[in-house]
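Here's the structure, in structure tokens; my notes come after.
Right, subunit A next:
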Amino acid sequence: MRKGITAIVIIVCIVAGFAAGWLFSAFLPGLTQVSLVDQIKARGYIIVGTSSDWPPFEVFNTTTQELEGFDIDISELVAAELGVTVQWSDMDFDSLIGACTGGTIDMVAAAIMVTPERAEVLAHSVPYIRVNELIIVRGDSILTITKLEDLAALPAKSVGCQSGTTQEDELIDAGVDYASYVSALLMLADLDAGGIDVAFIDEPVLGQYMAYGFKSIFSVPAEPTALWCKWEEPELMAAINKALLEAYKDGTIDALIAKWF
Partner candidate 1 sequence: MVETPDLPSIFFYILVNGLPLTLLLTALGLLGGFFLGLSLAIMRVYGGKDLDLVSSGYGKVLRGIPLLVLIYIFVFGIPGIFWFIDPLMRPLFGVILALALRSGAYQSQLFRGAILSVDPGQMMAARAMGMSQFQAFRHIVLPQALRLAIPSWSNEYAVVIKDSSYAYAVGIIEMLKVAFRVSANYPLLWAPTMGVVAILYFIFTYPITRIFGERQTKKLKKLGMGGG
Partner candidate 2 sequence: MLRIVDGWKSYGDLQVLKGVSFEVGEQEVKVIFGPSGSGKSTLLRCINMLDPLDKGEVHLREQNLMAPGINLNAIRARIGMVFQHFNLFAHLKAIDNVSIGLRQVKKLPKEEARAKALEMLNRVKMAEWVDHYPAQLSGGQQQRVGIARALSMEPDVILFDEPTSALDPELIGEVLQVMLDIAKSGTTMIVVTHEMGFARAVASEMLFLDNGVIVERGTPQHFFVSPKSERVKQFLKQLDILYGSHKELLKRSNEEESK
């Protein structure tokens, strides 16, 4: 009995140690005193987080060995506004928001749509594109729906979406028992293989997967897409917005939309 208590005390101490380290690191000098924009300018690059499985927004081209896509070009505009270069951090989509709040990355550019839940955690820029979300099925499917709630009548786990996306939130709201995937790629491969019968996905992304021969049976206008950074860094957000608004004004955004979609 006493040994058990001692073990628990030690475990509590270790956890407390982690917590103390956490607090300590939060108050380390040099991290909080200088604004992020100054830090970015001082080091000469901005760290932008993305998730390279989302063409044409962002994909790593294995032929040119470079990231490319709409978000990539947009981020370059922001970097140009700040007078720095972009260093990419290409991670899991689900990790991006945590990475930005934790400070591992300065900005997120990953076709992230604006939702109230996300806006609570991170600040978003002015929207720079708005796309449709599609309900797609295999080419030989005879399924039809008139609203998202119709999907709730399908067998459990026969509807797929990518985890952490707005599609996931909408499926929850519609009361659908869905299957979630870490990437669009996995989801569409599973749709093709018959693991699921329906997928919910951003329209531009589907373009990359034409070869599967999926067809769209329903579309929903998506929330607008924006760039994200920490609420505590209004200077950075101002620079991001300035870059986007100027791109609207001089037609750069239109040119990029024409280039990628």
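Candidates were picked such that all candidates are chains of the complex that A comes from, given by their letters.
What we mean here is this: a residue touches a chain if its C-beta (ideal position, glycine included) is under 8 Å from a C-beta of that chain, and two chains touch if they have at least 3 such contacts; residues count from 1.
None of the values given here were measured: they were computed from a predicted structure.
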Numbered candidate touching subunit A, per complex, among 1 or 2: 1
Candidate 1 partner contacts - residues on subunit A that touch it in the complex: 3, 6-7, 10-11, 14-15, 18, 21-22, 24-26, 28, 30-31, 43, 45, 47, 49, 52-55, 59-63, 87, 89-92, 94-95, 98-99, 101-105, 183, 185-186, 188-189, 208-209, 211-212
